[in-house]
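Of the protein chains in this complex, all but one are displayed in their positions.
Take a look at subunit A:
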Amino acid sequence: MYGWIFKHLPGPLWVRILTSAALVACALVLMVQFLFPWMSHFTTFTDSTIGSAKQP
């Protein structure tokens, strides 16, 4: 899959390396901004309130 993507990126080798680095960076930003905060709701060690966690 990743090999296929790398093969189909345009440009010479160094451009493709730069493009893939940019793609990885994009994926990281998206994960930290959206995916991880959402996943964070399923971890338990952030409940510090008394009563229902949502309605203190």
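By definition in this document, a residue touches a chain if its C-beta (ideal position, glycine included) is under 8 Å from a C-beta of that chain, and two chains touch if they have at least 3 such contacts; residues count from 1.
As a working rule, contacts and distances are computed from a predicted model.
**Student:** Any idea which of "ABC transporter substrate-binding protein", "Heme exporter protein C", "Class E sortase" or "Ferritin" UniProt assigns to the chain that's been left out?
**Tutor:** "Class E sortase"
**Student:** Which residue numbers on subunit A touch the omitted chain?
**Tutor:** Here the touching residues of subunit A are 1-2, 28, 31-32, 35-36, 39-41, 43-51, 53-54, 56.
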